[in-house]
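Here we show just some of the chains, and they stay where they sit in the whole.
For reference, chains read A, B and C in written order, and residue numbers begin at 1 within each chain.
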Amino acid sequence: MSIKPLGSRVVIKRLEAEEKTKSGIVLTGAAKERPQEALVVAVGPGEVLDGKVVPMEVKVDDKVLYSKYAGTEVKVDGEEFVIVKQDDILAIVE
Amino acid sequence: MSIKPLGSRVVIKRLEAEEKTKSGIVLTGAAKERPQEALVVAVGPGEVLDGKVVPMEVKVDDKVLYSKYAGTEVKVDGEEFVIVKQDDILAIVE
Amino acid sequence: MSIKPLGSRVVIKRLEAEEKTKSGIVLTGAAKERPQEALVVAVGPGEVLDGKVVPMEVKVDDKVLYSKYAGTEVKVDGEEFVIVKQDDILAIVE
């Protein structure tokens, strides 16, 4: 099953942050901050503005930083995704 | 009886999620989350922007993911539908 | 006396829903939901956008579904009407 986002929407998959505290302890679950990094899984065709499609800036497999709490969480075939508008993506991390 | 949505509106029919918990129990009624999947039943002609009709991205029989709580529920001939603006449809699921 | 709505406004007359409960009792008054079906009685000339009149999608005698609570109720010659913007009309029912 595949997801084709509409307009300027982007389907992303959160990347679990592997985070160590200063004492070297790896945090899990509720002790971790909500992740902000994600992998782009599918990209919409772009929004139509003034009769022209605005081309998208991100592409599949880009690693991105996105606004915490942005978008809608969906579950397809048991896997969790977030569908965000490209405007909620802050930056591409390379 | 048929429904012809206006502008960029879309008539959708919710798909009941058949969802199993990890223990294998099939959830029904209030225990299930409000569904987000739906089938497109009718599509409006598209919104007029700057004197041009913006063509619609979804078509009848598309299976779509839509924003929870979006749209207006209507009952026609005893059957329940939701009329949403296309902008509330997040993605097409294939 | 006739009503000529301005801009993209539409004058509609609510259709009383004849609704039976499962037990076959016909509900009246406060026990019924506020109706969403209406008949188009008069249609405005259309809104002016970018110097052009956007043509109206509904016409007199169309049976329409409209957003609950939308519009303004008016009473002309003892008869009750609702004046809504066409944007509050969800769909035409045929």
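Just so it is clear, a contact is a pair of C-beta atoms (placed from the backbone, for glycine too) under 8 Å apart; a residue touches a chain by one contact, two chains touch by 3 or more.
Since the structure is predicted, the reported quantities are computational estimates derived from the model, not experimental observations.
With respect to copy number, the whole complex recorded in this structure file holds 7 identical protein chains, 3 of which are shown.
Basically, only the chains that are shown with their structure count from here on.
If you average the CA atoms of chain A and of chain C, the two centres end up 42 Å from each other. Measuring from the averaged C-alpha position of chain A to that of chain B gives a distance of 23 Å.
Annotation for chain C: no residues touch two or more other chains.
Residues of chain B touching chain A in their complex: 36, 49-50, 52, 54, 57-58, 65, 67-68, 86-87, 89-94. Chain contact summary for the complex, chain B toward chain C: residues 1-7, 9, 11, 42, 44-45, 48, 50-51, 72, 74, 76, 83.
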